[in-house]
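What you see is the complex with one protein chain gone and the rest in place.
Labels A, B and C are assigned to the chains in the order they are written; within every chain, residues are numbered from 1.
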Amino acid sequence: MLGTGLIGLFYTRTLHGQRNRDRVQVVYSRSEERAKAFCADNDVPEWTTDLEAAIAHAETDTVVIGLPNQLHEETVELCAKHGKAVLCTKPLARTAEEAKRMLDTVERAGIFGGYLEDLVYTPKTLKAVASVQAGQIGDVLWARSRETHPGPHSAWFWDAAQAGGGPIVDLGCHCIEIIRSYMGKENRPVEVMCWTDTLVHPIEAEDNAIALIRFESGAMGQFEVSWTFRGGMDLRDEVAGTEGTIWTNHFLRTGFEVFTSGSGGGYVAEKAETASGWLFPVGDEVAELGYVDMFTDMFDAIDEGRAPSETFYDGYVVNAIIDACYRSADSRRWEPVQLDDWRGAGVPRIARERREHDGKTVIKEEKMPDGRSKLILKDEATGEFVDVVS
Amino acid sequence: MLGTGLIGLFYTRTLHGQRNRDRVQVVYSRSEERAKAFCADNDVPEWTTDLEAAIAHAETDTVVIGLPNQLHEETVELCAKHGKAVLCTKPLARTAEEAKRMLDTVERAGIFGGYLEDLVYTPKTLKAVASVQAGQIGDVLWARSRETHPGPHSAWFWDAAQAGGGPIVDLGCHCIEIIRSYMGKENRPVEVMCWTDTLVHPIEAEDNAIALIRFESGAMGQFEVSWTFRGGMDLRDEVAGTEGTIWTNHFLRTGFEVFTSGSGGGYVAEKAETASGWLFPVGDEVAELGYVDMFTDMFDAIDEGRAPSETFYDGYVVNAIIDACYRSADSRRWEPVQLDDWRGAGVPRIARERREHDGKTVIKEEKMPDGRSKLILKDEATGEFVDVVS
Amino acid sequence: MLGTGLIGLFYTRTLHGQRNRDRVQVVYSRSEERAKAFCADNDVPEWTTDLEAAIAHAETDTVVIGLPNQLHEETVELCAKHGKAVLCTKPLARTAEEAKRMLDTVERAGIFGGYLEDLVYTPKTLKAVASVQAGQIGDVLWARSRETHPGPHSAWFWDAAQAGGGPIVDLGCHCIEIIRSYMGKENRPVEVMCWTDTLVHPIEAEDNAIALIRFESGAMGQFEVSWTFRGGMDLRDEVAGTEGTIWTNHFLRTGFEVFTSGSGGGYVAEKAETASGWLFPVGDEVAELGYVDMFTDMFDAIDEGRAPSETFYDGYVVNAIIDACYRSADSRRWEPVQLDDWRGAGVPRIARERREHDGKTVIKEEKMPDGRSKLILKDEATGEFVDVVS
Partner (left out) sequence: MLGTGLIGLFYTRTLHGQRNRDRVQVVYSRSEERAKAFCADNDVPEWTTDLEAAIAHAETDTVVIGLPNQLHEETVELCAKHGKAVLCTKPLARTAEEAKRMLDTVERAGIFGGYLEDLVYTPKTLKAVASVQAGQIGDVLWARSRETHPGPHSAWFWDAAQAGGGPIVDLGCHCIEIIRSYMGKENRPVEVMCWTDTLVHPIEAEDNAIALIRFESGAMGQFEVSWTFRGGMDLRDEVAGTEGTIWTNHFLRTGFEVFTSGSGGGYVAEKAETASGWLFPVGDEVAELGYVDMFTDMFDAIDEGRAPSETFYDGYVVNAIIDACYRSADSRRWEPVQLDDWRGAGVPRIARERREHDGKTVIKEEKMPDGRSKLILKDEATGEFVDVVS
C-alpha cells in the first residue's frame, strides 16, 4: 500500500474488512510518523519510507498506488522494473500522454495493471450496468453523472500543477468512466464540449465544470462536477434509454435519514457538512462507494489470469477525454477526443425506427385521459401532421 | 379563452376551480364540435369559431391565448386592436423577432400583457425563489432545470414549421424562465452553448437538447429537455449557491406513491406511461404545475394596475435565449444572446473572497473524522499548498 | 372568524388567498389587542371582543370556529340561536357526549354544520381516497395515519382539562378521520386498542399514543401520534389493499429539499426545528395541509344546499373513537366504540377467495428468479402444503 492519506485508508479498510483473504503487508509513506500510525491503526505488519523498497519487498505480490497524481508514473515504472502487479488509483495520470506512457510501461513489462476506478463498481452501478446490457432500457440515449462536494481533503489536490487540474481531474474521471460503462466500452467517445470556471475558491484550477461527451452511437454523456457544492457529497447518475430510465443515488439519499439535535456526536460520512439537523449517512461506506467490489474484481482477475473490468487502457481513455475537456474549455467549442490507440469495436448509430399507419408515419401513440387512443401521424408527402383519435 | 386543447382545458379548470371569482365567459375554437363540447364540460356560457368575435365580445375583459405558437402574433394584434388585456401561453413566440413585435404591439396599445409561464409559479418554485432572494443559499452559482417526457399530445407540436422547433421551444422555454428566476432578472444572459439531436422520433425538429446559459454574474444555467424520456414527466430543478442548495421535484417524486395491480383503473397524471405497478401521481395537478398561482398573479396585477411577475418582455428574453440555443446547436460554439432591448440593471461578478491565516490564503477549513480541524493553505509567494492540522 | 391563534390565521389566510370570492368580515378575539393586530395583518374590516356580537353580526353568513376545544359547544349554541351556518375546527368536542349535544343542537336548529377536518382534504388524500373508491388497491386491509411533532404552540393544548386530552385529541382526530376516509364511512369502527404514555413532558396528558381501530369489514386502522417527535412535523399515511398500496407524505418529504448554512434566515415551515442544514419546506402550506379544498367543499356545500364531506356527525364519530382510545388505555384491553347513533349502512367482511388447482387450494403463485413458475398448494383433505414448480 503506497500512501497513507484518505484513499490509502479507505483501500486498507476495505482489504482488511469483512472476512477478506487479502492483506496489506507493507505500507509506504513519505513520513515515518504517518507510516507508523497507519500500521498501528490498521494492523499492517511493516512500513517503510523508501518507495522502491516497498515495491520490491519479497512479500509484496501486488502494489496498490494511493499517491498524489504526479507520483503515479514513476511508481508504475518501479512496479514494472520489479515485475509486480500494480493497481493504480484514479485518475491514472494527469494527461493522456502520461497515461499512454504508463500503459505502454505496463504492457511492455507484461505486468497486471488495474485501474482503481471505484465508483464504476458501486453495487448500484454494477447492477444498473447489467440491466442496461440486458436491454432493460433499450438503446442508451443519455447518461449523466454528477459528483459534487465542498472540495477535497488534502493540499495537493488544490494545486493544479501537482494534480493536473481541478474537479474535472479529481471527480470528472469517475463520471467519465461511469458514463462509458453505460454507453458500452466499444462506443467511441468522439468529441467533447466543456465549460469550466473558478467561481468561489482562490485557486488557479477550475472549481466547477460541466461537460458533454458525444459518443459514436449518437448518445450523449454529460457530467457535472464541483468543489463548491453545499450539503455533503452528491453522487448521482442517470441513464435514459429508448425503453427506460435508471436513476442511482450513491450517497445523500439512500434510504437512511437521521435527525439529531447534535447530542452524542461523531463521524457522519465523507464530506458531511453538519453534525446536527437532518443527516444522511450511508450504511457501509466502503461497500457503497464501490471499494469492495473493485478489489474483488482486481484480485479475482489476478488469480484467474484475466483482465479486470477497469484496466490501464480505460484510465488512458479517461485521461484523453479529460484532455479534450480542458481544450474545449479553452477553445469554447467542441473538441475531438484524441485517441491514438482506440481498441473499441465500434457501434452503429442509434436507429430511428419508422412505423406506418395508413401510409403515414406514426409519430406518437397515446392514451387520453378519457380512455380513448390518439395517433399523431405525419404525411411524408405533404409534410402535414394530424391527430387521429379512436 | 382561445383554444380548447389540453392547455385551454387546464387553464379553464384552474379558473373555474376552488372558490375562484374569475370565470371564462366565451371560448373560441376552430371547430364548432370541440367548442360546444368544451362549453358543456366546463360550464362556459358561450362559444364561437370566430377568433375576433371572441376577443371583441362585450363580456371579455381579458383574453387568454391557448393557441398553437404560429397563431400568437396575429391574436395579440387583435387584442391590441380591441384594447383587451391579453395573457399569452408559453412560448410567447417562435423567434425573438416575432416576440419583439408582439411586445411592441402590446406596449404601443397600452394593454396589459401577461406571459403565462406556469412553471415559474409552482408553489415550490415560488418559495424557493423567495429563499434565494432572502439569501438562504448565498450567491447563486448554478441553476439547472429539467423537463423531459415522452412527447407532446397534439400534432402541431411535432411540426417544426408551426411550433418553431422541438422540445427547446416546448419545454426549454419553461426551464429558461425558471433559471432566470433563480439568477435574478437583472442578471443578463450573456451567451449560450447548446447541443441538440434527433435520436428517436422520425421528425425534423430535435427530440433531445442540453444547453448551458452563462450569465453576467458568472453563474451558469443548464437545461435538459427531451421528448424521448421514459417513465412519465420529469420536472426537476436544482440551484447551488455559495451557502446552500435547493432541489425541487414537481411531478414524479412528491411524496405520493401508489402500487396497483391495475384493478380499478383511471387517469393517473399528465404524461404517465403506465396504469399498473408503482405510480407517482401528484395531489392537485393544476396547483402543483403553477396554474393557480399564475392566474392569481395575473388577475391581481390587472386589478392593482401593476405588471405581473411574467410579462411579454420576459417572453421576449426567453425567445432570445432559445434563438441563441438553435444558433449554437448549428455553429457548435458559444453564441451570444442577442437582446437589442435589455432592461436589466446589471449585476456584478460573483465575488471570490480571500481569507488569510498566518499570511497565507485559506483554501479550505474542515473537520476531520477524528475531530481535529484541518486548514488547507496556499502561500501566494511560493505557490505552495500545505495542510495544517490542529 | 372566531379566534386569532395559529388556526384562525391559517383559516383567514386560506379564505383571503388566491382569487377566492369568500371574505372574513369580522373577527372575534378575547383580546382587543390581538383582534386589532389580526385585522390589520389580514385585511379584515371589523373586530369585536364580544363573541355573540360577532356571530349575530348582520354581515356574518357563516361562523368559523377557531377557538380552544372547551369553547366549541357554547359557541355552536350561539350559532343555532342566531341561525348561522357554522364551521367548527377539529376536534369537534372533548368527548362524544359533548359532540352529540352539539350535533343535536345543529340538527335541531336546521343550520349548516361543517366539521373543519383539514387533513382529510389534502390534495394527496383526496386523490388517494378517490383511487381507493375506484378500486385501484382492491379491498382495504390496513390504513395507518401518523401525525407527530414536538408539541403544540399554545398553552391551552397542554392542559388536559381545557383540551380534553393530549395528542390523541389534538392529532389523533386527524388520523382517525383519514383512516375512516380510506375504510369508507359506511364501515363501522367496532373496537379500539390503545396505548398511551407520558414519556417526556411534565404534563398530565399523554405525550405519545398508538391505537388500533378494528372496523366491521375486518380491516385494521392504526394511528401513531406524538408531541415528542424530533425533526419537524411528520404527516404520513399508508393504505394497504388486496390489489395495491398507497403512501402519502404531506410534509417532511414532498420533493422540496433545501440545504443552507443558515445565512438569510426566515420562516421555514410549521413545526420546523432548525433554520440551517437540510430543511424540508412544503410549497404552499395552506394548500398542502388541505385548508383550500376544505373551505371549497364547505362553501360549495352551503351554496348548493348539500352536506359537506365532513359534517358534525363525522366529528361525533371521531370523538366516540377518541373516547374508546382513552378507555382502552386505562383498561388495557380492546374497548368497543360506543355509537348510540350509527348512521352507516354496514359493510361485509373482507372476502377471502379460494382458488383451486388440481382439487387443491392455491395458496400462492409466483415467478422464481430462474423464470419458472411456482404454485404453493394446500390439500384440504390432508392439510398438507406442497410446492409445484413448472
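Quick note on the criterion: contacts are C-beta pairs under 8 Å (C-beta built on N, C-alpha and C of every residue); 3 or more make two chains touch, one makes a residue touch a chain.
Because the structure is a prediction, the values reported are computed rather than measured.
Engineer: Going by the stated contact criterion, tell me the shown chains that border the hidden chain.
Structural biologist: A, B, C
Engineer: Among A:Asn20, A:Ser331 or A:Ser373, which one touches the chain that has been omitted from the display?
Structural biologist: Per the contact definition at the top, the residue touching the missing chain is A:Asn20.
Engineer: Among C:Tyr11, C:Phe112, C:Phe229 or C:Phe295, which residue is in touch with the absent chain?
Structural biologist: Touches the omitted chain: C:Phe229.
Engineer: List every residue of chain B that touches the chain not included in the displayed model.
Structural biologist: Residues of chain B in touch with the missing chain: 230-232, 259-261, 273-274, 276-280.
Engineer: Write the list of chain A residues that the hidden chain touches.
Structural biologist: Against the left-out chain, chain A lists 18-22, 122-124, 126-128, 131, 134-138, 243-250, 253-266, 281-284, 287-288, 292-293, 295-296, 299-300.
Engineer: Can you list where chain C touches the absent chain?
Structural biologist: With respect to the unshown chain, the touching residues of chain C are 137, 141-142, 144, 148, 150-151, 153-156, 158-159, 161-162, 193, 195, 197-203, 208, 210, 212, 214, 218-220, 222, 224, 226, 228-231, 240-245, 267, 332-334, 350, 352-354, 361, 363-364, 366, 368-369, 374, 376-378, 383-387.
Keep in mind that, in the parts below, only the chains that are shown with their structure count from here on.
Engineer: List the centre-to-centre spacing of chain A and chain C in whole Å, with centres computed as mean CA coordinates.
Structural biologist: 48
Engineer: Round to the nearest whole Å and give the separation of the Cα centres of chain B and chain C.
Structural biologist: For chain B versus chain C, the centre distance works out to 35 Å.
Engineer: Calculate how many whole Å lie between the centre of chain A and the centre of chain B, each centre taken as the average of the chain's C-alpha atoms.
Structural biologist: The separation of the two C-alpha centroids amounts to 33 Å.
Engineer: Could you tell me which residues belong to chain B and also touch two or more other chains?
Structural biologist: In chain B, the residues touching two or more other chains are 137, 243-245.
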